[in-house]
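Missing here: one protein chain of the complex. Every other protein chain is in place.
Labels run A and B following the written order; every chain starts at residue 1.
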Amino acid sequence: MKTNAGRFFEDYRLGETIAHAVPRTVSGGERALYHALYPARHALYSSDEFARACGLPAAPVDDLAAFHLVFGKTVPDISLNAVANLGYAEGRWLKPVFPGDTLRSESTVIGLKENSNGKSGVVYVRTRGLNQHGEAVLEYVRWVMVKKRDEAAPAPEATVPTLAKSVAAADLVVPAGLDFTRYDFTLAGEPHRWGDYAVGERIDHVDGVTIEEAEHMLATRLWQNTAKVHFDATNRPDGKRLIYGGHVISMARALSFNGLANAQMIVALNAGAHANPCFSGDTVRAWSEVLDRAETPAPGVGALRLRLVAVKHGTDPFALKGEDGKYNPGVLLDLDYWALVPR
Amino acid sequence: MKTNAGRFFEDYRLGETIAHAVPRTVSGGERALYHALYPARHALYSSDEFARACGLPAAPVDDLAAFHLVFGKTVPDISLNAVANLGYAEGRWLKPVFPGDTLRSESTVIGLKENSNGKSGVVYVRTRGLNQHGEAVLEYVRWVMVKKRDEAAPAPEATVPTLAKSVAAADLVVPAGLDFTRYDFTLAGEPHRWGDYAVGERIDHVDGVTIEEAEHMLATRLWQNTAKVHFDATNRPDGKRLIYGGHVISMARALSFNGLANAQMIVALNAGAHANPCFSGDTVRAWSEVLDRAETPAPGVGALRLRLVAVKHGTDPFALKGEDGKYNPGVLLDLDYWALVPR
Partner (left out) sequence: MKTNAGRFFEDYRLGETIAHAVPRTVSGGERALYHALYPARHALYSSDEFARACGLPAAPVDDLAAFHLVFGKTVPDISLNAVANLGYAEGRWLKPVFPGDTLRSESTVIGLKENSNGKSGVVYVRTRGLNQHGEAVLEYVRWVMVKKRDEAAPAPEATVPTLAKSVAAADLVVPAGLDFTRYDFTLAGEPHRWGDYAVGERIDHVDGVTIEEAEHMLATRLWQNTAKVHFDATNRPDGKRLIYGGHVISMARALSFNGLANAQMIVALNAGAHANPCFSGDTVRAWSEVLDRAETPAPGVGALRLRLVAVKHGTDPFALKGEDGKYNPGVLLDLDYWALVPR
């Protein structure tokens, strides 16, 4: 067999590092496609001039595009036989990605725990995205439930890593040179500064986008994510394709421009849940909540910890969970991240 | 409220200039996407070599892509609460846009007139697209009907600008260096010169394109046009999304290659009506009529004033208006523009 059937739970070894295949050079093409796929308008990622005025050499590729590219490479090794994507933690963007950069990924297995049913187990990996200079541009922990090939295979000793509930403000990495002291709020689209956001404040991002099959497949392929559930209509009786969770993240983040136009750079992913599957025809809406605020050493740069929630149109957007503690069916995404905002 | 609810009629002041947000750097990515979204084949925009042989430094971004980018930025300030896009006038392309350029837009309010029902009014703006050097690349007048927030708000004194029926030939701006004396008609695809087109001549562009939801949404997002009617299927009982009028303009212009392959550069927009809404599933066809001809001072360069009409398949393409003077339901677009053609 020359084809890759993917790894099963018993194929992972604690501490091993897996180098993921297919490095990728990004260009203005990926940037243009990101703008075609999502209603992305954050000025720092749209305009080289705006980015230069903020101390960067050019407009980076969207932070989530970098995330999707790094993530996509891990799919054949980590989640081809995954039953569920359980969570994210300790995600940090370490360096902006610019057109011309070449990205590759590697993942270290930091935890393994077989499920009590003996049919699957949870695999924890810390993934790093690296550029052509070998510099880390991004890192995050992700854990997935993976099937066993052979239920009789012996279980490894259970090891569950201790993960931070959120990235500490002191650990946020502000890109070298970033300076918001001459930030142009008019060009950015909104007047709200870091100090204008209060912890606990909620922002309804108003707009909705109805998703088509062609769009989410274009996006998911762009990141070279090949999980068949996203592409093959014969996988399900209703002929629908499961939309890549990252597509919902990018859609919700782009919608959040309306109210958070100045939350320019994503620097940390604290936690995230793909609460329910999203399908073609769903109309995605989003709201955010300010969870925390922090200063940074960079001139004029503050940080906001934000909760980004995506819901399907037709459900109460703010009724997140039922009495059983489970997400309501209309909730698609519950994401917790840090963004850099002018002070 | 941190989100932008858009301006209402009473929010505009005569003479004020609004700087629109979110500048945008274009690259080969936008050019490639334009070719994927429209059957665009004008050689000057397809080939750097062809453009250089015509005296330009490289192939510009399609003139309509430049228009859509400039227009898209105005939507949050001008037409978020618009009931109707009423017209265009005095549009001129002033400088070609090349990959690497960064575009922003600003609009000056040049007219205001409340409707007699007191519920809305007409806003006239002159919009300019500017590049990173602050040079104007494009300007046009557009007027839209905008709702009032408060029907009791006092009406401003009515001011309706006097607008030219069409841009005078003497006011057309030919790009610096443009020279069609060594124009390669074989590479361009058709032998017809400026002198081969007679005023009154009609050209049926033959081909039709059936539009899909995913396509027009990709296009409209690419221009960062965020009007919700284009994206949110829950806005209408039939679940259809209204197609951005500019998508129809670009589709019709691209179809017009067949018969007008040498009408290379658009230099003026004299007038335009989005006669009826276009929806997914419609098959767009187009025809053109030669309205006028003019010489230009540039070597080998003539100008044709063209009427470009787009219709839905299944209707008489040449029956534009009924006895009541209104456009027939199958008519989508009636556009009047000047293009540069080799003599």
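The definition used in the following text is that a residue touches a chain if its C-beta (ideal position, glycine included) is under 8 Å from a C-beta of that chain, and two chains touch if they have at least 3 such contacts.
The structure presented is a predicted model; accordingly, all values stated were derived computationally and were not measured.
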Study note, to complete from the structure: Across A:39, A:60, A:76 or A:272, the one contacting the chain not displayed is A:76
Practice item. Using the definition of touch stated at the top, determine which of B:17, B:159, B:181 or B:210 touches the missing chain. Key: B:210
Review point. Any idea which of B:19, B:32 or B:229 touches the chain not displayed?
Key: B:32
Study note, to complete from the structure: Per the whole complex, from A:109, A:222, A:271 or A:331 the residue touching the absent chain is A:222
Exercise for review: Considering the whole complex rather than only what is displayed, give the residues of subunit A touching the chain that is not shown.
Suggested key: 2-4, 19, 21-30, 32-33, 76, 99-100, 102, 104, 132, 212-215, 217-219, 221-222, 224, 226, 228, 231-234, 239, 241
Review point. On subunit B, what residues meet the omitted chain?
Key: 27-33, 35-41, 43, 46-50, 59, 99, 186-190, 192, 196, 203-210, 212-215, 218, 258-261, 281, 283, 313-314
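We adopt the following convention: only the chains that are shown with their structure count from here on.
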Study note, to complete from the structure: subunit A and subunit B have mean C-alpha positions lying a whole-number Å distance apart equal to 36
